[in-house]
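Certain chains of the assembly are absent from this excerpt, and the rest are unmoved.
Letters A and B name the chains as they come in the text, with residue numbers starting at 1 for each one.
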Amino acid sequence: MAFDPVPLFFVLGFLARLARSDLKIPGQLYEALSIYLLLAIGLKGGVELAKEPFFEVAPKAGVTILLGVLIPLVAFPILTRLGRLPRPDAASIAGHYGSVSAVTFAVALDFLRAKNVPFEAYAPLFLVLLEIPGIIVGILLARMGNLQTVRWGPLAHEVLLGKSIVLLAGGLVVGWLAGPEKIAPLEPFYFVGFKGALSLFLLEMGLVAAGQIDALKRAGVFLTVFGVVMPLISATLGFIAAAIAGLSAGGAMLLATLAASASYIAAPAAMRIAVPEANPALSIGASLVVTFPFNILVGIPLYYFVSQQIIG
Amino acid sequence: MKTRATRQLVVIIAEEAIEGLLTTDVMRLGAHGYSVCEVRGQGSRGSRSGEWEAAKTVRIEVLCSPEVADAILDHVLTHYFRHYAVVAYTFEVGVLRPEKF
């Protein structure tokens, strides 16, 4: 049997770090690759968006935003009631799961391309739309009753002008303004090389995730289980939203993957500023060490299978 | 060795997520400058390797008057120590051009 190499790179990195290999990530390579991947996703989406009439996309965008608001509202009571977590921790974790992981999305994109499954090519727009609402809902859940304690200024900044939003949305706009023909000469750099860059990034994510295994220990059994169950719940919500929005099987699979993914870049940064009393080890343990690998290795093939059954 | 005017050097080691907040506060409290370098390390919250966003740590050094040093340290103590990974210390140094700090 032939395995897909992209997730294997993650496994390689994960095992190398667990075995305490001295293989290290040059921090700036990590940053360079993430800049590249975000721009590439945005550009591609922007080129496609230019082809779509506005009224075709707008309602789908609306449903997507609602999905981003809904997921943390579902996650929060699970975390406080079942998990008996204090409000700040529960709210912060809910915010992480309401937001998204761009790399998980990239792996899903690559999965569909490898299988030649068609999908709404402007799907990166969903990624952009889903990043922020979940984080805001998470902060509101944490601060209910005393909203005046939040330093909204630096926070709005952190959330709206964070690296990933700027690159994704910026890429969308550049792609949209330039259009397919003018973007064509950038293809070898941004698109032909995409899968390779993604493989290298997943190697690094494997090292990073295994390096956070301590965080998982502090997170405990409940959050470990949560890290597997919550993506399944969110993916289900994602499929429902996709049905409402009338997406294709491929598009539904992408939206389910986005819903199932949890943020480990934008949300941690925002929560450190907005909800400092939340223990970052808990949210990172769950989102990065459990949910991220789960989605890469099990979730994506699963959501694909489901999408083909119910829509394809 | 020549006798020189003295000032305090304040060093704050903290998670990078709050670098912006800290440096804004430091300047607001009366410092005229600061220098930041990236570090990795270990402490009570475990190891911080610096490999990805949330695991970055910075070392901020501020050359300032004893009064400003006190203000900075007190501020760090009240506002950041409880919830953030922060280490802070201070010591006296001889400086050139004392009027600058």
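One rule holds in what follows: a contact is a pair of C-beta atoms (placed from the backbone, for glycine too) under 8 Å apart; a residue touches a chain by one contact, two chains touch by 3 or more.
Since this is a predicted model, take the numbers as computed values, not measurements.
Each chain type appears once in the view; in the entire file the copy numbers are A x3, B x3.
Here is the rule we use: only the chains that are shown with their structure count from here on.
One simple way to say how far apart two chains are is to compare their mean CA positions; for chain A and chain B this gives 34 Å.
If you check the complex, the residues on chain A that touch chain B are 24-25, 27, 30, 151, 154, 204, 207-208, 211-212, 214-215, 264-265, 268-269, 272-273, 276-277, 280-281, 284. Within the complex formed with chain A, the chain B residues making contact are 15, 17-18, 20-21, 45-47, 49-56, 82-84.
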